[in-house]
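Right after this comes chain A.
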Amino acid sequence: MIHSAWLIPVLPLLSFLIVILFLRNKPKLGSLVANCFSLITFILATLVLVGRLQGDSLLREWNWLEVGSTTITLGFEINALNSLMLFIVSFVSFLVNVYSLEYMEGDDRKSIFFAYLGLFTFAMLALVISPNLLQTYIFWELVGLGSFLLIGFYFYKDSARAAAKKAFIMTRIGDVGLLIGILLLFTQVGSFEYDEIFAAVRNGELIGSVITASAILIFIGAVGKSGQFPLHTWLPDAMEGPTPVSALIHAATMVAAGVYLVAATYPLFEVSQIALTTVAVVGCFTAIFAASIGLFQKDIKRVLAYSTVSQLGFMMLALGTSGYVAGVFHLTTHAFFKALLFLAAGSVIHAVHTQDIEEMGGLNKRMKITSLVFLIGTLAISGFPLFSGFFSKEEILISAWTSGNEIMFFIALFTAFLTSLYMFRVYFLVFTGETSEASSHAKESGSAILVPMLILAVFAVFSGFINTHWFGTYLSDFLLEDAQITVKETHAPTWILYAATIVSLAGIFTSYLLFGKNKTKFGESSFSKSPVYSIVYNKYYIDEIYDAIVVKPTRLFAAGLKFIEWFCVGGIMKTISGCIQFVGWIGSRLQSGKIQTYGTIAVFIFALFILVYGVTNGGLLK
Partner candidate 1 sequence: MMNEIMTSQPSWLNVLKFTGLGVALILVVILFVTYAILAERKVMAFMQMRPGPNRIGGKLGILQTLADVLKLLLKENITPKSADKLLFLVAPVIAFAPAFMVMAVIPFSENVTFANLNVGVLYYVGISGLSIIGIVAAGWASNNKYSLLGGMRAAAQMISYEIPLVLSLLGVILLTGSMNLNDIIKAQDNVWYIFTQPIAFVIFFIAAIAELNRGPFDLVEAESELVGGFSTEYTGFRWAIFMLAEYFYLFAMSSLITVLFLGGWQPVMFLGFIPGSVWFALKFLFVVFLFLWIRFTFPRIRADQLMELGWKVLLPLALANVFITAIIKEIFFR
Partner candidate 2 sequence: MSSSGIVFSIIAICAILGGLMMITLKKVMHMTVAMILTYFSIAALYVLLTAEFVAVAQVLVYSGGITILMVFGIMLTYHKAENRDEEKVSSFRKLITFLSVATLGIVSYFLVAPVDFVAEEIFVGDHTKAIGEILYTNYIIPFELVSILLLVALIGAVLLAKKDKEEANE
């Protein structure tokens, strides 16, 4: 089965083509076809994962282009990380497909939505199995396209259009860094192949600065896609897309692509301490930064979006502190519980038709299952003991501690506290307390929504056990089988486990005090008048700062250039063309089509000639 792994991305592509070409106007059939393909993809991915668990890695390549002595290849690779990612992506994608069956009911463009889902999944899966950087880059961009189409799905809304454009442009900034990094590597190594690049790095063929530069450039690409600090602003705005899309983007595919990229090129980072530190610092800062914003947001999806950014920061922190396994582990668990949270949030939004958590309340009586799965997701993300998030987060904290950077460790610890605080804020505000007006008509969603959530809930609870100190480090062993990295045996102090547990519980408790018991609503409290609140609520004015320092100067610069072009270049051009036009005008006036005009001109000029001839040397007056 592992040999036909290339089929996995092809199936969603087929689904996309079939639906968009033939089933555009048949929403029922289109969505069913897409689901079938999605299911088959998922089964294949599972089989591949199983196959990989039992066997070895596989690398298949075919020559694509031969330019001089350089051969560019196409192919696919199945290793531990790839097969895991294939499984996660196809699994979440399948569940989202099922979920969307009900969620997108009644939408005119349901078929197209499923087609886009297919395209997006195809791009992500193909990205995951790419054996070289060029192929990765191609599908990396396709992922961007897919996200653009999905975020802008409700293109008739101005905000959706703006969000789609923003996502596209922000990620493109990162992509430029990635492209430069790839080209830099290519000029140095002469190949796009991961293996050859890693081999070159191992053999010390590359000088340190090149490695650092290319690693940081690749990381910039990851920053763009994974919504890390300077380029994170598109991610919350991307909530304009339909909620299943948010689940897909934020849990399994797009944002995971950044983390995946760093993980896939990890041997490169490993060599350069500067690159690692950069990754760690960025990740750490993003984590606390996004968590603090998430604490004050009112929009349920935005809170989840910032929590995603924050969790991605955790992953980057893990990767940056040599916690390769921890990063991938958290990516896996996060994929499940974040998808669960988004789907649950979608279910809530579906029911109450608002996204403002301060307008909700008491939903646990009306939507028991949703409430339950949301609680599971919240517990998981908060790192409640024995839930999946608990294990993965603990791993990250350990790796942060063992890397010897205490500041980052404590920041991460505090972020973990904040995480449980704001996640439970959402839970308490939405599900407990008295039934608010908006929630009073809410009804539990149908089975197509509930079943995927329940499945994910199971995974959210138990997926942590694949890598624990108590039961066995299956994931770690599996991943390190063919990850070309050096593993540092470290011993984590046990108190980190307790610290993490305490922090998590403290967060939950604080949250209960603030929101469960007192129902503090920031929007209505006196706190909302303080500058701190407004700064954080407005996301530290990052968008405004960007607007001020990037957009406006660019516009000004462009206006200046336009002025120069208009008046200097354009002026010269206008003058030249005007002169030519004038000559042409005279010419066209002469070419009036009237034979007498021609005759007059001819005779006039002939008369001139003969006059000049007669007067000068013709001897007219002789």
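Candidate selection criterion: all candidates are chains of the complex that A comes from, given by their letters.
Note that a residue touches a chain if its C-beta (ideal position, glycine included) is under 8 Å from a C-beta of that chain, and two chains touch if they have at least 3 such contacts; residues count from 1.
Worth saying up front: this structure is predicted, and the values here are computed from it rather than measured.
Novice: My understanding is that every option belongs to the complex but just one is in contact with chain A. Which one, out of 1 or 2?
Specialist: Spelled out: of the options 1 or 2, chain A touches 2.
Novice: In their shared complex, at which residues does chain A touch candidate 2?
Specialist: Residues 597, 600, 603-604, 606-608, 610-611, 614, 618, 620-621.
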